[in-house]
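See below for the structure under consideration.
A protein chain is absent from this complex, but the other protein chains hold their places.
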Amino acid sequence: MKTFGKKAWVIAEGFIPSYGNGPKPEFESHETACILNTSNQKAQIEITIFYTNKDPVGPYKATVEAQRTKHLRFNELKDPEPVPKDTDYACVIESDVPVVVQHTRLDSRQAENALLSTIAYSE
Amino acid sequence: MKTFGKKAWVIAEGFIPSYGNGPKPEFESHETACILNTSNQKAQIEITIFYTNKDPVGPYKATVEAQRTKHLRFNELKDPEPVPKDTDYACVIESDVPVVVQHTRLDSRQAENALLSTIAYSE
Amino acid sequence: MKTFGKKAWVIAEGFIPSYGNGPKPEFESHETACILNTSNQKAQIEITIFYTNKDPVGPYKATVEAQRTKHLRFNELKDPEPVPKDTDYACVIESDVPVVVQHTRLDSRQAENALLSTIAYSE
Partner (left out) sequence: MKTFGKKAWVIAEGFIPSYGNGPKPEFESHETACILNTSNQKAQIEITIFYTNKDPVGPYKATVEAQRTKHLRFNELKDPEPVPKDTDYACVIESDVPVVVQHTRLDSRQAENALLSTIAYSE
């Protein structure tokens, strides 16, 4: 199969609610970057997080194996530091091979969950 | 009418919840790829599903008649194998004529349903 | 101001639920095509609706005045025929001047409403 995608993606909207309702982890409030690597080689991913009032943090590193998808939860990023809850952020996702990135949030702060999703911006 | 669209589309986010609330099939949790074929010939569609921990599966085959739309539910794909529930996946949709693909999920796991939709990534 | 947008837009996902909860018209289930005309001349809009099992219907005609936005509800289209409820459809929106189209659905079939939105596909 042909390799699909781009090497740089941007998600301008980020916010991890600090609480939620319903059994964890499936109903824990979370933001996810869904990354698909259709290529035949492992993708080395670098994520940089931007904030409103402080310098960018990163790169956070991840890998997506050849012909695999990874649904990366931002609340699982730990190194160099966890992404704070209840804080506006944005991110740039760079890869050494083309990938496709889609952004999803499950917000379970109220009794019923809410979902949003959009394709990220690519260059 | 002019023919609109592209021959390859990517949905990086996929997840079919294993349960739902409300009368079926309208409130069964589902993911849908809405495909529009504005051309004057039948579109031969091939779908490949990508996973986190195993090799891609496919192609699943479908057709969309000339000047018709098909709203394809991933939980109705059977051959070569059903798409497992509660499992992260992603997909590539290829067509022999240009089509337009939009992705929608109805999540009815909690009492009230949640919706997401985004235009897929195209090349 | 510069004129923004394209002359053809495609929404592959369409479905008007036949019922809803909450006071009308604000909580009536509906699909909307939000059209922005930033140009200095009136936009003549033609909408064609595509179905799963029958020929396309249209064109439905609308206008958006210069430097105005119109949030067009599909359940208000009447001529040549109303768009049926509980039926999958898709649409092509063509304009004689560049416009921008975004697609939104409010689904109020259950007690709490659900929303989806995405930028349409443009050419």
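A, B and C label the chains in the order they appear, each numbered from 1.
Just so we're on the same page, a contact is a pair of C-beta atoms (placed from the backbone, for glycine too) under 8 Å apart; a residue touches a chain by one contact, two chains touch by 3 or more.
Everything quoted here is computed from the prediction, not taken from an experiment.
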Mind listing the subunit A residues that contact the chain we can't see here? 8, 10-15, 48, 50-53, 55-56, 88-90, 92, 103, 105, 107, 109-112, 114-121, 123
Hidden partner sits against subunit C at residues 1-2, 4-5, 22, 26-27, 32, 34-36, 38, 67-71, 100-102, 104, 111-119, 122
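Please note the rule applied: only the chains that are shown with their structure count from here on.
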Rounded to the nearest 5 degrees, what angle rotates subunit A onto subunit B on CA? 90
In subunit A, residues with contacts to at least two other chains: 112, 114, 118
